[in-house]
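Encoded as structure tokens, here's the structure I'll be asking about.
== chain A ==
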Amino acid sequence: MTLNIRLLSLALLSVLAVALGACGGDDGDGAPAADEKRKGGTLTELAAGDVDYLDPGRTYYQFGLQVQYAISRPLYSFVPGKVEEPVPDLAAEMPEISEDKKTVTVRLRRGVRFGPPVSREVVAGDVKYAFERFFSANVGGPYPGHFSALVGAPSEPTRGVKSIRGIETPDDHTIVFRLKEPVGVTFASALVMPVTVPVPADYARKHDARNPSTYNRYVVATGPYMIENDGSGRLTGYQPGRRITLVRNPEWDPRTDHRPAYVDRIVIRTNATDTEIAARQVIRGKGMILDSNPPASVLRELVTRIKDQYVTLPAGGYRFFTLNTEVKPLDDINVRKAISAAFDREAARKARGGRYVGEIATHYLPPGMPGHEEAGGLKGPGVDFLSAENVRGDMELAAEYMRKAGYPSGRYTGNEELLVVGANADPGKAQAEVARAQLEKLGFKVRLRLVPQDALYTRWCLVPARKVAMCAGASWFRDFQDPQSMLEPVFKGSLINRDGPNNNMSMLNDPQVDAAMDLAAAAQGENRARAWAEVDRLIVERAAGIPWLWDTTTLVRSKDVAAEANPYTTLWDLSYTAIRAEE
Partner candidate 1 sequence: MALLEVRDLAVGFDTEDGRVRAVDGVSFDVDQGGALGIVGESGSGKSVTALTLLGLTRARNADITGSVAFAGRELLGAPERELRQVRGGEIGIVFQDPLSSLHPLKTVGAQLVEAHRAHRDVSRAAARERAAELLDLVGIRDARRRLDSYPHELSGGMRQRVMIAMAVINEPRLLIADEPTTALDVTVQAALLDLLRRLRRELGMALLLVSHDLAVVAQLCDEIAVMYAGRIVERGPTATLLEEPEHPYTWGLLGSIPRLDRPRARRLQPIPGRPPSAIDRPSGCAFHPRCPYARDEHRRRGPPLVPADPEADQGHQVACLLGRSARRALWAALRDGGDPEEAMRRAGLADAGEGRA
Partner candidate 2 sequence: MGAAPEPTPGRRLSGARAAMALFIARRLLWTLVLLVAISAITFLLFHLLPAADPAVARAGRQPTPEQVAAIREQLGLDRPWYVQLGDYVRGVFLEFDLGHSFINEAPVGELVGDRLPNTLALIAGAAVVWLLAALVVGTVSATRPGSRADRLLMLGALVAISAPVYWLGLVSLYLFSSDLGVLPLLPGSGAYDTADGVLEKAGALVLPWIVLATSFAAIYARLLRSGLREALSEDYVRTARAKGLSERRVVLAHALPAAVTPLVTVLGMDLGILVGGAILTETVFGIDGIGRLAFEAVQRGDLATIQGTTLVLAAAVALMNLVVDLLYAVIDPRVRR
């Protein structure tokens, strides 16, 4: 499967290269020699629901990001076909990280302008304001943790927009971030997030004074497209739950951007709730794309019969069954290894829809993430209890480990009951049932609790007091392309939070693992990838959980659409999609 993705990406890349007439957006400047023939037309996207937000300070989910990055420019962004590293977007060049890793300097590109009604050049102060409003209560940015290292970063939402000492703007085109700890590398990786999209203070202040901020309906564009608006900036092209209409941004200068922006108009229908019908309409129709995975039946048809009109890419996350190291008898590593060895990961994948939903995981870092290949790629580090060959479970090996743990029969004979929590709706429910079966076949007594999705985390899995032995619905998806953010919050002992929401569901508290993490945090470049791959391997060896799936996303398009997938949002990139004149 990976091979196909590689080939496909390669093919797309070459098509892109030919079309652009220059090498991919490595340095971000030089306009794509836009193929005039491909310009024009209206693209229609069918989505089952609305974006979470249009406000760059609040949007967090991939659909919101897809729209955001068509109308806005963050400091750094990703180019289709190139997932490992972002390219400068609003920034003019890659960030400068100081030796002590406590200062990150970014220089802004010139000539980037806000669309109507603001219609002026973007300056450093606009990015500073974007950060500051993010921390205010009226905006309430959803991932302050990634930027809490800033000097002067508020520890709780501020009343009104307060200045942050740690963000300095020595001139209109330079921003300097000062950090409390030496986390400059991770910090720099996080600069692809939408919080870095500039917001004009003069225009937005009155909106941010309202609770909640009304800027969501008055967003100003910096990207090739904008949402239709009126003179006051109110987004007339945004009908919540129904439609979003994007038109070209007259203030956008293609020479400053890596995006080709082929189509003239993008209409996004956000009320196509029936994904089966929507998928079929896209496949059979013209000029359309689908915003999410098609249902299994359509997927099967695409892959086996149509063999076209889709791409598959890694979703950038891992699913795992947690093993709580503080709950007896899971505190014994041999017991954990036994469970891992016996586990039928294939069955769990089937519960989610079968082989088209993703790859069976053999460690944590997913494909596309730096460190994935270094940790063994799809085959993994090669531990026997989580092997790439025995995805259906190896009962003999499991029995061996149980015997090592002191159960001569090879099965669990104790009295402890394991609390397993899962979602109460499919596919999470089916997945949890598989987990229960895997435990029971080793002789464990299981108490399975199925709860609503939103309570799964907030009331069970992230609450240590509940003593959940196995969280059967756990997953972790990336916010940006940095392996540290994939492993540290989930497995670092020093980050265990016994009172509040705790992401270290396995309660793994291993000094060796923590030390390796500290070391890896300081590394950069290739060393960084290798160091975190090592951490990945250590965690696998601790049997703190059973990673079992690396989701893939399948994107569907109409026959006449030439679309590129954005590797970061894992959705079609609206600025790289064209409608072919023929067909």
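Candidate selection criterion: all candidates are chains of the complex that A comes from, given by their letters.
Note that contacts are C-beta pairs under 8 Å (C-beta built on N, C-alpha and C of every residue); 3 or more make two chains touch, one makes a residue touch a chain; residues count from 1.
Being a predicted model, the structure only gives us computed values, none of them experimental.
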item: Candidate from this complex that touches chain A, chosen among 1 or 2; value: 2
item: Interfacial residue positions of chain A with respect to candidate 2 in the complex; value: 46, 49-50, 52-53, 60, 137, 140-145, 155-157, 211-212, 216-217, 239-243, 269, 271-274, 276-278, 280-281, 284-285, 452, 454-455, 458, 479, 489, 499-501, 503
